[in-house]
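What follows is a set of notes on a single structure, which appears directly below.
Note that one protein chain is taken out, while the other chains of the complex remain in position.
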């Protein structure tokens, strides 16, 4: 049965709506997120262009997978890949990732009041949401949650630290995971309460903004609790969405750095020849291209299978994340090398992809982490057959 | 302390005697074990040239690490690498490996009568000895031994099967490992008793001859027991000797196939150019050469460190075996590929190395096996520090 | 061409094929089945496979996209895809006349005369006439345009002199597609070549078997020592052989569709290696329990599925940009290299028993993986080595300069 999981028929099914979305996102970002724009944002405190973010809201990107009842387009979650891939391709960073993760978590676990309050605002770009689930250990696992919540007369009191909270300084609210007695809970923290508790992190990826949150003695009202769904299930959903978005970012980014490198190899000459003619550069580029093609296929399949039953969807998503994380990391490494000394400069755009690839690989599980889980999903250990054999 | 093991100073110390031995072995084998000679032996039942084996005995190769008291040269075990490497280089197979392992096991665990009876005969090339320790599971580990020995009135009665018993059909005796109650024992079986119990195996390496032994109901006299030393310690010594000899064989073989491939790359033209000029072939050859250079250094260090305290010697030996097993396997794989269609023929000598590399890698532990043990030797798991941290 | 089938029609068709295969798959032979058409070395192997191809063809499952007037099915390609994937799934034997079905046939259909199509295509589909390929020569493995074989026109015949090598099925073939030089005065090696559909069973054609590294026979060297063939065997015009060959190579490299379908080789699936890893032990425990083995198996599985999904993705053109030809061009390279690595890994899982070879009663699956590792090189070397493939892809797909 388990080996059969590997033999489950796989497919890619993209609606015309999704392919059109992908094309229009590609066009828009190619125009508004060229290298000059990306570099301008590196230097800014918020790291993003608010006007462009508003435009995205108007195009409906912030509500793609939010039900129409909350102002969204009601597409399946898989459709998010159609905009996330071009964002990676053009090194585009904005609170899209934070807000999308927050809205998906609200949908999975928030109650109706919380959803009604925040989802329309997120969709319209009026409020940015974020999530705070990673802790100082840097673990990729959902469990255990170290942050403690204690019930008080009026609500909850927290103790713990959270890291890599995207765009926290710009967010209107942050959803925090915590342990309450023996169960995981999710709590919505209003931005006003975070004052003095956040510190911007120094990140290798300069296109991103993330913050460390000190939750010590933070008191929250009872209404902060997300009680519209099961918190662990919500966290699992959140992880799956993040895998999809980061795999898509890595896919676009790997393609972007492939193109950047090819452009260089087609113009730079050494010893009187275009360097792209040398097999030592040409062949690795072919291997990278092949890996990207495979990764893209895995990504589109993961998007297609997102809403399928487990473990099918999880296998598809983890495979895409693992393959694309590795492919992006390898592609940027070779891009630096093949650019030669130019590649070693801050001025060369290869470093932008290099740093961003580190983010994609090390957020929500690197390839080694996902391969381990895939092994468990595909071939539970020890196998029944094996145990019998002994 | 454990990480410090990695920082233990390392060295290579070869006596002039050893380097001279290496050179004279290289010369002799280059002359008598050319490809024509190797191919002649493939077809023969015994697989080796008895006259040449006698010559080796006269040169003292069969007693290099046997004490003078038994007719040997009394060199340290490490000196065996000096002849085993050229044997690998020239695809030379003979009962040298079987007899050397048998004599080392006799020295480690045999009693004085057994040593006095057999060692001088082995050294003079009058008798071939072999060992039977591998079992049908194909495990690389010493423990557990599945073959059972039961004590009887007159001695022992065996039950079990042994595989990959080198040159058993030519051997005068075979030393068998078995479990007697709760301990491992070693028993010397006279060739006469093996009649009807051995089957030649079909091996991927056609230069070797090995046999499967059926020990069911085999009765042995009490004098068969090797009781001159601790059997588990003897088996551990035997493994260490085998690692050294097989690492040396792999080192020589990798060098041999490197040279074979280089010769082809320097003469074969395609598209009007010598194919060795193409980076797609040149660069992998450089990487293989680098790996061989590193492997040789590890081998000579392992030979130097053979008699050192544990875990130093074991680390050195396992590192050499792992690195050279992988290097040889990779070198032959690329040799076939770079020879093109010619490489795919039986006529091309690359296949001889290819098959022999499979033997070297999969005898007495492949690289994955040795890396696992090295990890345990270097960083016992879980580490003390880590356990405290939790 | 008929219209595209509905999802329901396709599903029904898939069920029908699956049932047919369940009923008609040939019994496992007593001897060891070759890994691919390139490994066919004995008469009994050949006859068994020939019979199987004919059965598939007669059931209407081969050449489904080819024109009806030449024995094809006249259907849209998706039907053949369903058949091929079901055959892979059922692990039935490959098609023996592969060179005919995949390369010679499509070339004839594209560039041949009406007479040639009628003469060759129906018999090719039925495996009544077997095809082989004569592109490589002893001195020109990869550099096909450098062919030295000569063809001299004498009346209604051409007289051939020269040697072709690495001819799979050379001992069984009725026809060989080959390149020969009809004019040596051209300015470059590409001029003066002509493409022939040469009969093999005429005087002065001699085939010599070549022993493969596995120890088995599979391909031959073919000497043409003044062999006379009808002028009607010329495909395209005299001197235009290189262009014809490029068409054949495009089919061979998967850059063009139009193949008759069927399996080229028994595919090696990661799940087979997983099965082995669950069966064999390494150091006393099932190999699958070793975390490093698991990590590598997962990586193989990801790459296998990635490539499989690439084929699916090709069906939605919008998802193939900006490199619509990348996947067809890279398929042979990626799959043949993956197979080689997977075979080597599968061997390594067997511990000491990895040293056993086909014929040993205790070898795992009779040494299938050991032999498959060696045979895997036929695909990484033959049909344009992996190194040549990377040049081609780098230049044609990525637009990099020639070396």
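Quick notes on this one:
Chains here go by letter, A, B and C, matching the order in which they are written, and residues are numbered from 1 within each.
Keep this in mind: contacts are C-beta pairs under 8 Å (C-beta built on N, C-alpha and C of every residue); 3 or more make two chains touch, one makes a residue touch a chain.
All values derive from a computational prediction rather than experimental measurement.
For the chain that does not appear, the touching partners among the shown chains are A, B, C.
Within the whole complex, the absent chain has one touching residue among A:73, A:157, A:172 or A:203, and that is A:203. Within the set B:70, B:121 or B:296, the residue that contacts the chain not displayed is B:296.
Touching the missing chain, out of A:25, A:93 or A:281, is residue A:281.
Taking the complete complex into account, B:262 is the one of B:52, B:73 or B:262 that touches the chain left out. Remark: the omitted chain is touched by one listed residue; of B:12, B:73, B:142 or B:236 this is B:12.
The chain not shown here touches chain A at positions 134, 136-141, 144, 163-164, 201-205, 210, 212, 270-272, 278, 280-281, 329, 333, 336-337, 340-348, 350-351, 354, 358-359, 361-363, 366, 368-369, 372. Considering the complete assembly, chain B touches the hidden chain via residues 3-4, 6-7, 10-12, 14, 19, 22-23, 262, 265-266, 273-274, 276-279, 281-283, 285-287, 289-290, 293-298, 300-301, 319, 322-323, 368, 371-372, 374-375, 378-379, 381-383, 385-386, 389-390.
Remark: the residues of chain C touching the chain excluded from display are 290-292, 295, 403.
In the analysis below, only the chains that are shown with their structure count from here on.
Chain centres here are means of the Cα atoms, and by that rule the chain farthest away from chain A is B. Averaged C-alpha coordinates give centres for chain A and chain C that are 42 Å from one another.
Here the spacing of chain A and chain B, counted between their Cα centres, is 51 Å. Multi-chain contact residues, meaning those touching two or more other chains, occur in chain B at positions 278, 280.
Across the assembly, chain C contributes 281, 387, 390-391, 403 as residues in contact with two or more other chains.
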